[in-house]
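Here the complex is missing one protein chain, while the rest keep their positions.
Per-chain residue numbering starts at 1, and chain names A and B are given in the order in which the chains are listed.
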Amino acid sequence: MKKSIVKTAVAVSAVSLFLSACGGNANPNPTTNSGTNTSKNNNTSTSTPVTTQDETPFKLSLMLPTYNPEQMPESSSVLKLLEEKTNTDLSVTWVPSTTYADKLSATVASGELPQALVALTPKASYIVNAVRSGMFWEIGPYLQDYPNLSRMSDIVLNNISIDGKVYGIYRERDLARFGLMMRQDWLDNLQLEEPTNLDELYNVLKEFTYSDPDKNGKDDTIGLAVGMQGSVIAGFKDILVYHGGPNEWEVQDGQLIPAHMTDAYMDTMLFYKKLYDENIINQDFAVVQDGRAVINKGTAGVWIDNMVDGKGIQDNIQKITAEAKITLVNRIAGPAGDRTRAGNGYLGMFMIPKTSVKTEEELKRILTYLDRVSEEDIQNLMKYGVEGSHYTVDGGNYSANEDAKVLAELNDSNQFMVLQDKVVSYGTELEKLAVDKFNDNVEIAIPNPAAGFISETEIEKGTEISKIIADATVKFIMGSIDEEQWDKEVEKWLQSGGSKIMEEFNAEYAKLAQ
Amino acid sequence: MRIKASLGSKVFDGINMGLLILFALVTIIPFIYVIAGSFATQKELLTKGFILFPTEFSLDAYRYIFSTGTLMRSLGVTIYITVVGTLINIFMTCLMAYPLARRDMDFRKPVMLMIIFTMLFSGGMIPTFLVVKQLGMIDTYWSLLVPGAISAFNLIIIKNFFQQLPESLEESAKIDGCNDLMIFIKIVLPLSMPAIATFSLFYAVGHWNTFFNAILYINDNNKWPIQVLLRQIVILASGGIGDSTAMESEYVTPPEQAVKMAVIVMSTLPILLVYPFLQKHFAKGVLLGSVKG
Partner (left out) sequence: MANMQNTLARKNSVSSAGKESTLLKRLVKNRWLYFMLLPGLLYFIIFKYWPMYGVLIAFKDFQPFLGFLESPFVGLKHFNRLFFESNFMTLFMNTLILALYNIIFFFPLPIIISLMLNELRVEFLKRSIQTLIYIPHFMSWVVVVGIAYIFLTTEGGLVNELIDSLGGEKINFLLSNDWFRPLVTFEVIWKETGWGTIIFLAALAGVDPQLYEAAKIDGANRMRQIWHITLPAIKSTIVILLILRLGSFLDTGFEQIFLMLNAMNRDVGEVFDTYVYSVGISQGQYSFSTAVGLFKSIIGLILVLLSNYLAKKFGEEGIY
């Protein structure tokens, strides 16, 4: 028996040596050699010396986060088309979103970086420090030379700037996507109108809880589904804004103050407390990790978050109640009228390291690629794929190809995108409604005035001490602390670094005002 | 002379069995829930929450998982690194444990101290990454097989097992003319099968669960083992908890709850099937007959 074990071990070792010799060569630019030197590129940039009319495709290595269990295959026709249109030979290193920060840090430490990488959290300390040490190209001055890149929003560019300079190409996301997803069928059953202000909202929620909106004779419904997102209550920030509160920070008498120190914050907490005490929200909200599970059960009437979730929720509830319908409400007027919260407007940005991109020429070539990606045809390619293969449009009705293998070619395709403003809006009625609401939101969106500022204390301690406030908010709503104790918690936040953060932000703000 | 089991002994057996069965039930019930859930419809899982048997049977979750080649491919990768990895582990660990178990080896204590030190203090993720990189192992399977070759914890316990073997066995082998290596192979190893089986299992499970190292060291997603795939699904299906970038996360349709459960079944089952095969090595009285007087 021993002999056979030894023999097996030798054999397996031999095989493994062989295998690793074959598959082991870390070739950063594998297979995809689209030797097709294409002429389809319409090079619209005029003043840049580097054109895309090169004979050989430009080799470009990217690091992108993946949000799917399965990654886009190298044979994906979408990928190949992208390479063709931009005249590049792309090699992508996919990194699961959940471990992105660690992988990025390790890659940065190793010094072997791709030519362009996505920095998901551009204000993270290691990115900021790397920028200050001169690791990345300052891209700001080059943007004007490109037709699409020059269209990028100044607000968002300001948001991503570090020390006043732009070091990356942000990846656009809708500026304001938050709103309420509401059971239309329940509104109909109770003959209620969509609420337009806070009082009406409270009323609707109450009716949803007590007036048996699903008409099943049982007292088993609640008005608002609530869950946690990290340590923050889902939907809270939106209700805060509806109450006239700020988006994270607010300018009062020329000074920046944080949201939790405003009157509107207390009003919002009292609002939630009322809902909690009257059983209008699920009593265990503080341990619910994903509030969507609550509304998906079919026993809750409203969910407040990114309205793009609406379709998914409707699909889920329809599995239980076929007549369920979700409608979207984005305007709830409060003491300051109609307001909504603006998000950052971006999700991560492409940054170009100097260690792997050594010449300005190469930099410009990469910018050309990113600019080309923002053209209308590629925007839609990455969003939907190729008409006829990945989807069909039949008289205005969009339907995606059901074949899993075909769909897999589009996995994480939106990670390549820069601008998204030319994307055609297909999709179901609900999805189209969502897009309308997003656009409507832009009119009433209020930004975070402190978004572009960097405070050292905030980077170092921000997350840590924000827990003090987040926890106190939950406790107040659940009734385990009162107003006096709340004030003490705010005091604690100030003592633990909060006041320093305020100081530093205000210093930056003062500089701007000059 | 056959001793009849006393009444007390029988009562003891009864209580013992009862308690153990109870314990087994408590541990197994949630897993039954997971198995049942993997065959259930989204509707049932949402409305009922906890079930032990699905009333509406559905294979959708499994279909979803198997619909792409990724699961099978990553399963292949995992099996490969588990088998080869465990062989390397056992070889390296036992080989080093034996000299340390011998009381007549001079540098025992300092070497042990050196090993214990590494158990408590470690250079950390980035320095280790840099070493692996400098050895040219990045993006190869070696990075998953070699850096974890010996676990100090396992080494110490295996050494302890070796130490419990009677020295007279080694004595007589020496008299017969065996050198230390032969003693190790011909006597110590066969008599330590329970320990070796145990630690093969431990190491194998460790390889099976390889997740973080794979992401760190392997850039080519075609080479990822199964836990990368599975964790993505579970975390996505749980609403993205554990995602440190969840502040403004990408919107993805969460897979159905049943998929989450099917994934767990798929990732657990293979390794569960291994244990019963190892159980025969836990037979009693392995030493019987080897010590003669």
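Some observations on this one:
Simple rule for what comes next: a contact is a pair of C-beta atoms (placed from the backbone, for glycine too) under 8 Å apart; a residue touches a chain by one contact, two chains touch by 3 or more.
Please read all numbers here as calculations on a predicted model, not as lab measurements.
In the full complex, chain A touches the omitted chain through residues 101-102, 105-106, 108-109, 111, 124-127, 129-130, 133, 135, 228, 231, 282-284, 286-287, 289, 459-461, 463-464, 467, 470-475, 478, 480, 496. Listed by residue number, the positions of chain B touching the unshown chain are 3, 6, 8-9, 12-13, 16-17, 19-21, 23-24, 26-28, 30-31, 33-34, 49-50, 92-93, 95-96, 98-100, 102-106, 108-109, 111-128, 130-131, 135, 146-147, 149-150, 153, 155-157, 160-161, 163-164, 166-168, 171, 179-181, 184, 194-195, 197-198, 201-202, 205, 231, 234-235, 238, 241-242, 244, 260, 264, 267-268, 271-272, 275-276, 279, 281-288.
By our rule, only the chains that are shown with their structure count from here on.
Centre-to-centre separation of chain A and chain B, using mean CA positions: 37 Å. Put simply, chain A touches chain B in their complex at residues 2, 9, 12-13, 16, 19-20, 23-24, 26, 30, 65-71, 93-103, 105-106, 109-110, 112, 120-121, 173, 227, 229-230, 289-290, 292-293, 296-298, 306, 308-309, 312, 316, 319-320, 343-344, 347, 404-405, 408, 414.
Residue ranges of chain B in contact with chain A, taken from their complex: 41-43, 46-47, 64, 67-68, 70, 80, 83-84, 87, 91, 125-126, 129-130, 133, 136, 138-142, 145, 185-186, 189-190, 212, 215-216, 219-221, 223, 228-233, 235-236, 238-255.
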